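Below: one structure, written as structure tokens.
Missing here: one protein chain of the complex. Every other protein chain is in place.
Chain IDs A, B and C follow the sequence of writing; residue 1 opens each chain.
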Amino acid sequence: MKLNDEQQMLQDSVARLMADKGPVSHLRQLRDEHHDKGYDEPLWQAMVEAGLTGILVPEEHGGIGFGLVGAGLVAREIGRNLSVTPFLSTAVLGAAALSAGGSDEQKAKWLPAIAEGTAIIALAVDDGAKHRPERLQARVEGGTLSGEKRLVLDGHVADLLLVAAGEGDQAALYLVDPKADGVTVERTVMADSRNAARIRFDGVPAEAMADGAAALAAALRAGRAVLAAELSGLALEAFERTLGYLKERKQFGRLIGTFQALQHRAAQLSGEVAMSEALAMQALDACDRGADDADQQVLAAKAKAARVALLAGQEAVQMHGGIGMTDEFDIGFFLKRARAGGETLGDANYCADRFAALRGY
Amino acid sequence: MKLNDEQQMLQDSVARLMADKGPVSHLRQLRDEHHDKGYDEPLWQAMVEAGLTGILVPEEHGGIGFGLVGAGLVAREIGRNLSVTPFLSTAVLGAAALSAGGSDEQKAKWLPAIAEGTAIIALAVDDGAKHRPERLQARVEGGTLSGEKRLVLDGHVADLLLVAAGEGDQAALYLVDPKADGVTVERTVMADSRNAARIRFDGVPAEAMADGAAALAAALRAGRAVLAAELSGLALEAFERTLGYLKERKQFGRLIGTFQALQHRAAQLSGEVAMSEALAMQALDACDRGADDADQQVLAAKAKAARVALLAGQEAVQMHGGIGMTDEFDIGFFLKRARAGGETLGDANYCADRFAALRGY
Amino acid sequence: MSDLEQFRAETRAWLEANCPEEMRQPLKSQAEHCWGGRKWQFQSEAQKVWMERMADKGWTAPQWPKEYGGGGLSQEEAEVLAEEMKRINARTPVSNFGFWMLGPALLKFGSEELKREHLPPICRGEIRWCQGYSEPNAGSDLASLQTRAEDKGDHFVVNGQKIWTSYADQADWIFCLVRTDPQATKHNGISFVLFDMESKGVSTRPIELISGESPFCETFFDDVKVDKHQVVGELNRGWDVAKYLLTHERNNIGGEPPGFLKGRALGPLAAEYVGTEHGKLADAGLRADIADLEIDHMAFQALVGKIRAEAEAGQGVGAQSAVLKYYGTELNKRRYELMMDALGSEGLEWDSERTQGGLFAREWLRSKGNSIEGGTSEVMLGIVSKRLLGLPDA
Partner (left out) sequence: MSDLEQFRAETRAWLEANCPEEMRQPLKSQAEHCWGGRKWQFQSEAQKVWMERMADKGWTAPQWPKEYGGGGLSQEEAEVLAEEMKRINARTPVSNFGFWMLGPALLKFGSEELKREHLPPICRGEIRWCQGYSEPNAGSDLASLQTRAEDKGDHFVVNGQKIWTSYADQADWIFCLVRTDPQATKHNGISFVLFDMESKGVSTRPIELISGESPFCETFFDDVKVDKHQVVGELNRGWDVAKYLLTHERNNIGGEPPGFLKGRALGPLAAEYVGTEHGKLADAGLRADIADLEIDHMAFQALVGKIRAEAEAGQGVGAQSAVLKYYGTELNKRRYELMMDALGSEGLEWDSERTQGGLFAREWLRSKGNSIEGGTSEVMLGIVSKRLLGLPDA
């Protein structure tokens, strides 16, 4: 696929916004000061003003309804700059879930709040250390939820929790008030210096959605597709920084970029990054078009992006040599985010396994 | 492990024998003349005279009882020269099976014949296209065998067939006369220009062994370990021929061996080959010593050797460029044998899967 | 109904009426492909009829101008035709290096006279072309070629040797790189010339590959007389034509595998041979490998689509073609390795009827040439690193 003019304009403006207001230095600063909210509030405010928080919110609910390609373009620049916002948790997972499965009242209450930036929403799926939404342990019985969730992105600052749980044979999302009795939130700071939370639910009131199963499926699909775009952007940036280093660093009296072994590895990495990006955009577009194989494409895109981003992070550190191992230098942040983003909503092995299942083998 | 003096002498003498009497040119000649027996008869005779056919046959049955390390040293040189003999089928699989599970009479009849080179023995295990000895379909009932076997090495020239089949819950080896009624042999020439056969059994008399299950296990173990040594030798030779080519072929006005990207690949391949060889010898030694983890080591060695030999074959053809693709040049034979040998008695995926199972995960 | 919809309806009706039933089966092997040319022996009446009917419509070369025997279709119309042909599994009516390579070169660089002389016979399947680029000891280093064409006033006299000339023993004409200025160095002084393979002094010798097939020849030129007007593009600037074609060729690697695996998915094939367990392929390692390959293939196709879309928008393909060549051929090699993993000993049979004479093993081996011919993978990575990434020379 190729971007249309509107999408191209979006990409250009988001690229400027993120580079100006959400650069890697902000991530470092948030980390070093142990920021209590753990995200870049001024940047988030700027995204609200630019309408980006409502990118998946339909126009009737105050959003711009730009679709997943649009969300992917934002995520790509987030990946390039390692910008820290609740975009994925709120504007993607939250908006996708509520749009797909919320009741009219739920939509009317929460979707405008997402678009206006007045609510942060967190999706709670994983019961264990690995993402396995087909085998949920958290249960809803008689309208109350019990269980434990991990890797709840922005969970400690959320105004609303969307919790995946089983009721009978059916897995679905439920709305839970994080301030309700029986909710215990432990903030966990992850290796990529981002927020997540472990949350315990002990008999907490859980509000059903109009179609909680559809909401869960939509959130997972949108989240994986958008993460694929973010990881592709991350890989591209890590690669480009490394390419720049190859052109300026000397060893043994030569620019290291003249060493053919590194040239070939750089060439291979550039191709991998280009393929990861192209597939991510194609998968986002397939979702927007409602293509039959959209799920396959999304799983493929997430698997590919997770592998490529990790490879790009590994190669970036290795080719930078000693300096790449230092915290003072930014390149290590890309490696850390590559692994954390790759793990989120299903790692490469998980996505490839599901992909194979959908392909019938 | 390190070879002792006796083993070192064996290696040296076998290396001379194979290079003199079983070079790659013989394989080409056998192929081009569609040789009816499909193996190098003068070489086999020379191996009989050197005592190599009895390398696994105990001394009391006329062999030299040199153990699997000895057999591996022979196989290594077979791999380097792509020598075509019934060594694997008869001297390894046949001897290992009969020694481990044959009755006294069976041993007395067949083991001396193996050592003297008067009998060719073929092992028939695979019921399908893939090696799956845990799920045999061939059955023995009331002393008669029915089923179909594939990839029976030297099956069309064998004097005795050792056939793996189930009886009740138990899988075991049975002795079958290839000339018996109800045996239909189809010779199949494989991609590596070697013999195998597809053999049908329709209610054929099957002679039980003293311990047919132990015979099957011993044959598979010995065969895989010895194949690991053969494949390692093959990989080494393919690598060394390629290394020689890198030092003599010019492109763009330079020796191609000066290109750093090829240097690094050659360095990696040399390490892989060295590891494959070391593990094969260690596994053979573990079998001879009766080490607890001998089965794990053999599976690991076969998996590693299959992967490395295939890699060596692929890299050899690629680095030779156009000439590597021509039949006139010998290097392609190594690639072909790498795949055929890798497939025999379980491919790398199969061996790795079994290895993981033995390791408890 | 839009024009395109109308075109689709007419095309569908025409194909239904004119494509013989026999030509609606996928090729069982490469051997069933129709190459055309003076020496061509049609394998069936249907093959002949199908080629002629398509040639009459100009649809053997759908996008070439009508005045040269092509179909004069727009890009969109050509896509519709391709879709409609695929719908009924219609075979390519005829194809050879004349269509893939010489035609595009003539359309871009050829004189009006050369176009009128050569394009119509190609479209009618009357002339089969081969390519004379590589030389012994030159390999990927095309610029060092030594076949020379001496200027004899109204003609050249060509002497030298080519290698890897595809099916030169069965081709009618050759397009050939020759050195016309022996003083010039490297890429300069090379011209792109055309001549009849029946000319005096031309001889060929097939090269047997490790797959047992002989799709290539060594070709020898001994005082071959070549008309001077048969130079494509400017004299001594043949490198421009060759480079254009190499890029064009690489750009055409779209990720659809050739041979047996064309249109076949590995998953079901593997299930047939390795079986299933708990609803999944019984070999978990192979299953993971196939999934990874299919994911990489999907990613590759997405990139191909993106690059083509950009090329249509005028951003050009250029060195991107090296990316496509590299990944397209490396993927194909992986694909054939996995096919062999799946087929086990059946894939290894070399001469049984069951396997059509060892089709599997032969195609696996043949795939190894993909990353050597048309510029090795190493050369492609060099082009990417220098021209796309701007990495400096040593």
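For the reader, a short list of remarks on this structure follows.
As a convention for this text, contacts are C-beta pairs under 8 Å (C-beta built on N, C-alpha and C of every residue); 3 or more make two chains touch, one makes a residue touch a chain.
Source: prediction; values computed, not measured.
For the chain missing from the display, the contacting residue among B:22, B:257 or B:324 is B:257, taking the whole complex into account. Among A:174, A:259 or A:361, only A:259 touches the chain that is left out of the view. Set against the missing chain, the residues A:40, A:237, A:272 or A:347 yield one that touches it, A:347. Of the residues in chain C, those that touch the hidden partner chain are 278, 280, 284-285, 287-288, 394. If you put the missing chain back, the residues of chain A touching it would be 126, 128-131, 150-151, 188-193, 196, 250-253, 259, 261-262, 310, 314, 317-318, 321-322, 324-328, 332, 335-336, 339-340, 343, 347-350, 352-353. Touching residues on chain B toward the chain that is not drawn are 1-2, 243, 246-247, 254-255, 257-260, 263-264, 266-268, 270-271, 274-276, 278-279, 281-282, 296-297, 300-301, 303-304, 349, 352-353, 355-357, 359-361.
Operating definition for what follows: only the chains that are shown with their structure count from here on.
Shown here, the protein chains touch in all possible pairs. A separation of 51 Å divides the Cα centre of chain A from that of chain B. Mean C-alpha position of chain A lies 42 Å from that of chain C.
The residues of chain B that reach two or more other chains are 259, 261, listed in rising order.
Chain contacts: chain C has residues 378, 381 touching two or more partner chains.
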